[in-house]
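In what follows, a single structure is set out as C-alpha cells and then discussed.
Missing here: one protein chain of the complex. Every other protein chain is in place.
Moving on, here comes chain A:
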Amino acid sequence: MLSAESLKKIDYELTKYPADQKQSAVMSALAIAQDEKGWLTTETMDFVAEYLDMPSIAVYEVATFYTMYNLQPIGKYKITVCTNLPCALSGANEAVAHFREKLGIGFNETTTDGKFTLKEGECMGACGDAPVLLVNNKRMCSFMSNDKIDQLLEDLSK
C-alpha cells in the first residue's frame, strides 16, 4: 500500500509514543501517506488504521476533521489562500481574484491539466505577512501581490 520509505517514516513517528498507544501517530501517519499518494483514499485510511491498530472509522474521524487532509483527488500543487479578516483587509480577495483569472478555476476546483487546485484557507497565524498562502500544506508564501503570484505560478509550472 505505502512505500517502504513512507513506512519507515511512520515507524519513526511511532517511536515517539508508548508501544500500546500507536494511534497517537495517526496524524503524522496520514500526512506521510498523503505526501506519497497525493490524497487519502478509503483504502489508504483503512491501511493506516490497520497499521496503527485502530478502527478505520477513528482514522476517518481524524481525516475529516482537519482540512489539510485531502479526501478528494487534487492537482499537483494545492494552493490554499487565507481569506480571514487580516488577509482580506490586505488584499487576499484581490489575490484570489487573480488566481481565478490566471488559472480559470474557483475554490475547490482543479485546472484541467491537473496542476493546480485552489482552496480557501483559514488563518495561518502570520497576519503580519498578509496576504499569505500555502503551497501543498508545507510552503508558506507571504505578501502575495499579483506580481508575486505570477512569479509563483511560473516557478511551479516549470
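Before moving on, here are some points about what is shown:
In the analysis below, a contact is a pair of C-beta atoms (placed from the backbone, for glycine too) under 8 Å apart; a residue touches a chain by one contact, two chains touch by 3 or more; residues count from 1.
One rule holds in what follows: contacts and distances are computed from a predicted model.
When the unshown chain is looked up in UniProt, the name that turns up among "Polyketide beta-ketoacyl synthase 2", "DNA-binding protein", "ABC transporter permease" or "NADH-quinone oxidoreductase" is "NADH-quinone oxidoreductase". Touch with the chain omitted from the figure is made, among A:M27, A:A58 or A:L153, by A:A58.
Of the residues in chain A, those that touch the hidden partner chain are 42, 46, 55-58, 60-61, 64-65.
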